[in-house]
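With one protein chain withheld, the remaining protein chains of the complex are depicted in position.
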Amino acid sequence: MIRLERRPAPSRAWAWATPLLAVLATMVAGGLLFAFLGKDPLLVIRTIFWDPILGEFAFYYRGQLLVKAGPLVLIAIGLSLGFRAGVWNIGAEGQYIMGAICGAAVGLAFYPLEARWLIFPMMVLAGGLGGFLWAMIPGILRTRFNTNEILVSLLLVYVAEQILAWMALGPLRSPDGAGFPGSRNLRHYDAAANHELIAGSGMHWGVVAAFIAVILGHVLLSRHILGFNIRLAGASPRAARFAGVNPGLLVLTCLGMSGALAGFAGLFEVAGPAGQINIDFNVGYGFTAIIVAFLGRLHPVGILLAGFLMALTYIGGEAAQATLGVPAAAIQAFQGMLLFFLLALDVMTNYRVRFDVRARA
Amino acid sequence: MRRDAGGDGAGRVSTPLLEVQGLRKAYPGVVANDDVSFSARRGEVHALLGENGAGKSTLVKTVYGLLRPDEGRMKLDGRVYAPASPHDARQAGVAMVFQHFSLFEALDVAENVALGMEVPPPMRELATRIRDVSETYGLPLDPNRLVGTLSAGERQRVEIIRCLLQDPQVLIMDEPTSVLTPQEVAILFETLKRLRAEGKLILYISHKLEEIRALCDWATILRHGKVTGSCDPRQKSARELAETMVGSELALPAARTQDPGEVALSIAGLTATSGAAFGTELKGISLDVRRGEILGIGGVAGNGQDELLAVLSGESRSPPESVLLGDLPIGSFGPNERRALGVLAAPEERLGHATAPDMSLVENAALSGRRRMGMVRRGFVNWSKARTHAESVIERFDVRVPGAGSVARSLSGGNLQKFVIGREILQQPDVLVVNQPTWGLDAAAAAAIRQSLLDLASQGAAVIVISQDLDELMEISTRFSALNEGRLSKPRDTAGLTLEEIGLMLGGAHDLEIGLAASRPGRAVEAGEPVP
Partner (left out) sequence: MDLGSINPVLLVAALLLASTPILLAAMGELVVEKSGVLNLGVEGMMIVGAVAGFIAAVESGSPALGFLAAAAAAAVLALLFGVLTQVLLSNQVATGLGLTLFGLGISSLMGQGYVGIRPPASPRLELPVLSELPFLGPVLFSQHAMVYLSLAIVVGVWWYLRSTRSGLILRAVGESHEAAHALGYSVLGTRLAAIAFGGALAGLGGACLSLVIVPQWTEGMTAGRGWIALAIVVFGSWRAWRVLLGAYLFGGVSVLQLNLQAAGIAIPVELLSMSPYLITILVLVIISSDKRRAQANAPNSLGRTFHASG
C-alpha cells in the first residue's frame, strides 16, 4: 500500500524540483494531447519551446518574449504577495482592465498636447491608481463586511469587461475612428506612448517595471517586516495576530499592492503593445498570472522565470498555430495542465511517499 | 454480539476478555509501542498508566482499530481480534471515549450519538433511548441540544452514552478526567463502577495516580512504549507507582521565596465577547497580580481561558481603563505596544498560535521578540539579531533541536514549549501570562518549565499561569483563582486551600447553571499524544 507521510520539515530540494518536473510532465501530457489532435508531438513541442528562442525566426520572437513576460511577471508578483498571506485576489484581470482604462483616459484627455514629461508619468500613476481602487472594492468589502474576496474580485472582472466595452464604444471612442469601436491609438501620440526602449528588444517601461517589481518583491519578502508579516499571516493567521499583525490592514495592503501592479501592467500594455482601448483589449494576462505565480513558487525570482516560460508558451503557441494549425485553445489547456501537474507534484515538498510492506501475517 | 465465555459477569473470572500479545507500532524516529503485552478481565477497571508519550494512546488506538500494529496480535473473548477499522471494533463490542472528543459541534446530541452507532434506530426512537440510558447511569443530557453549546463534562456524557448504546463489552476511556471538575469526576466514577458491576471491562488511561488508586482493579504501567510493570494499584503507594511510571526521581521546583511587591497589572470589571463560533464570554473579570508572585488561574478548558489570555496579550482589545499596567491604561493597546511596555504572553496552542508551524525558530523568535529585542529598524528585519535570540533561547532552555533553522513543527511538544516560554522569559518581561504551560509534556520538561516560571517571579516579575493542572498550580502559585463559564473567582492564597474548596471555586458559585450556559471553544479533536 502506498501511503503519504508528512515530512518533519518541507524539502527544499523538492520545492525547486517540482516546477521543473511539472514542466516535463506537461510536455509529455501535452505531447499526447497534440498527438491526439493529429499533430507530430515532437514538432509541436519544438515549435513552442525551442524555435522562439533558438530557431530561424527567433530574432522576431525574442522581442515578443519580453512583451508577453512583462505584464505576466508584473501582475504575478502582486498576486504572489496576497497568495502568501492567504488573500486570494483572483480578479487581477479586472484590475488590469481598469488600470488601462484610467491610464488611457488621462492620456486621451490631454490629446493632442505634447508634454511627455507630464502626461506619461500621470498616466502611469492613473493606471496604478485605477487598479488599486478596483482592488480596494473586494478589500473593503472583506474587511468591512466580511465578504469573500475570491468571489467579489472575480465577479468584478465581468463588471470591468462591461465597463471596457462601454468605454470602447462610448466615452473613449476615437472621434476620428469612422464609427469603429476603440479609442485613439496611443502609440501614435508621442506624449502618451509606451515605446520600445531598445528597438527590436521588446523592452518597454512595463518590462522595466516588472524587473523592478521582482527586486522590490524579493527585498520585501526576505528583509522587510511587512514581508515577514505577509508570510506569517499566510502560514498561520492566529500566530500572526499574536505577533500583532492587523489582519484587516494586511488584506487591504495585499489587495492594494496586487491591484496597483495589475493596473500598471494594464497601462503599459494599452500605451504600448496594444495601443488602444478596445473591446478585446484584455487577453487573459490576469488569469495566466495566477499560474505564473504558483509556478514560480510565489517567489519573486521563480515568478520571473515562470513568466518567461509562460510567455514562451504564448509565443510558441501562436507560432504553432500559424505553422502547424494547432488550435489556440490547446495552448490554454496546456497552461492549465502545467498548473495541475505542479500542484500534484507539490505534495512531494511536504510529504514522503512510503510503500508499506505488510507485516507478517 | 455478547458471547459469554463462561464467566458470571460480575465477579473476577479467570478467562481474560482481552489479550494483547507483543504489540509493536513504530513511527519514523520513534517506537510508540514495543512488545506490549497484557490481559484484562470482565468486570474490571484496568488502568493503563504512563506519562505523556509513554504509548498509551497508540495502544488503545490499536485496540480500537484506528491503527494497525506492525507486529503482535490480540484476542477478544478467546478469539483472534484484528480490527481493520473502528467499525470492526464496534462490531466486536469495543467502544472508546476519546480524550479530545470526537464530537461535531454543529450537530445535535442525537445526531452525534447516531454517528457513533453501527445501526442506529430512527431519530425519534434514538432520542428516547438516549434519555433512558442517561437516566439509568445518572448522566443527564438533552438529545436535541447542539453539542457546540455543551460544557466539557456534558460532551463527555455524549461520548459515554454513544458507547453505552452499543452495549459494549470493552469500554476504553482515554484521560477522561482531564476536563472535569472534582464533582464531575465523582459522578463519572459512580457511572464506571456501575458498568463494572455489569461485567464490562473498562480500559482506563491516565497519568493521575490517586485517581487510579481510587478506581482501578489492576494497572499495566508503560514507559517509552514498553510495559514496565503491572500491579494492583490499591496495594501500592502513589510513590511506588510513580517510580515505575517515570523511572527516576523527579526534581521538585524550589520553594517560593520573597513577599509580593506592588501591583504590576490589574483588570477591573472586564466583559468581553469571544470571536470564536462557540466561544466563551468573559463576564466581569477582575484581578490583580503583584511583582514577585505567580497568580494561578485554574479551571476546566473552555471556561474562558483562551479569551482571558487574548485580553491580556492584546489580541483582543478592550476599553483602555479596563486593563491597567501600574496606572497606565493599556486595554486598547495591541500585542506589540504591550510588549514594548513589558507585558508578554505565551498562548496554549504551541503550534499555530504561539508559533507558525512551518517557519524556522529564527523566524518564530522574531514573531514575538521583534519589538523588545530591537530586531526591526526602519521597517527592515535584522535577521542576525533574531538568530542570536533564538540561539540563546535554545541554549538557556535546553531546547533539543538540530539548529535555529529548524521549523517549529519538527520539534517535540516539550522542546517547542520550552522554546515558547524561553522566548518570552529572555525578553525580561515585567508581566508574563502563560496558558497551559506544561500541557502534554513529560515530567522532566514540565518541571523545567515550572522552575523557570518560579525563577522569573523571584526576579521580580509578575506571572499569571492559566492551567487545568491543579497539582501544577498548587505547586507553583502564590495565589489561586478559578475560571468558570467566563467568571473569575476571587483569588485566595494557595497555602491552606483544601481540595474541597478548590472544587467549589472551579464549579463556581453558580454551579446549578452548569450546562445551561456553559460552552467551549472549538479546539482540535484529533485524539493523540504528541509524538516525542
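Every chain is named by a letter (A and B) in the order it is written, and numbering of its residues begins at 1.
By definition in this document, a residue touches a chain if its C-beta (ideal position, glycine included) is under 8 Å from a C-beta of that chain, and two chains touch if they have at least 3 such contacts.
Since the model is a prediction, treat every value here as computed from it, not as a measurement.
S.K.: If the hidden chain were put back, which of A:A109, A:V283 or A:L339 would touch it?
M.R.: In the complete complex, the chain left out is touched by residue A:L339.
S.K.: Of the residues A:V152, A:L221, A:L252 or A:V270, I need the one that contacts the missing chain.
M.R.: Going through A:V152, A:L221, A:L252 or A:V270 one by one, A:V152 is the residue touching the chain not shown.
S.K.: Going by the contact rule already stated, which one of A:L141, A:V208, A:V283 or A:L305 would touch the omitted chain in the full complex?
M.R.: A:L141
S.K.: May I ask which residue of B:V31, B:A82 or B:L107 touches the chain that does not appear here?
M.R.: Only one of B:V31, B:A82 or B:L107 touches the chain omitted from view, namely B:L107.
S.K.: I need the residue numbers on chain A that touch the omitted chain, in ascending order.
M.R.: 4, 6, 37, 83, 88, 90, 141, 144-148, 150-152, 154-159, 162-163, 165-166, 169-170, 287-288, 290-291, 294, 327-337, 339-340, 343-344, 346-347, 350-351
S.K.: Residues of chain B in contact with the chain that isn't shown?
M.R.: Touching the chain left out of view, chain B contributes residues 25, 27, 65-67, 85-87, 89-90, 98, 101-107, 111, 114-116, 120, 277, 522, 524-527.
Here is the rule we go by: only the chains that are shown with their structure count from here on.
S.K.: Which of the residues in chain B come into contact with chain A in the complex?
M.R.: 28, 69-71, 313-315, 334-337, 339, 345, 347, 349, 352-359, 363, 366-368, 370-371, 376, 379-381, 383, 406-407, 409-410
S.K.: Where on chain A is chain B touching in the complex?
M.R.: 5, 8-10, 223-226, 228, 231-232, 235-236, 238-244, 246, 359-360
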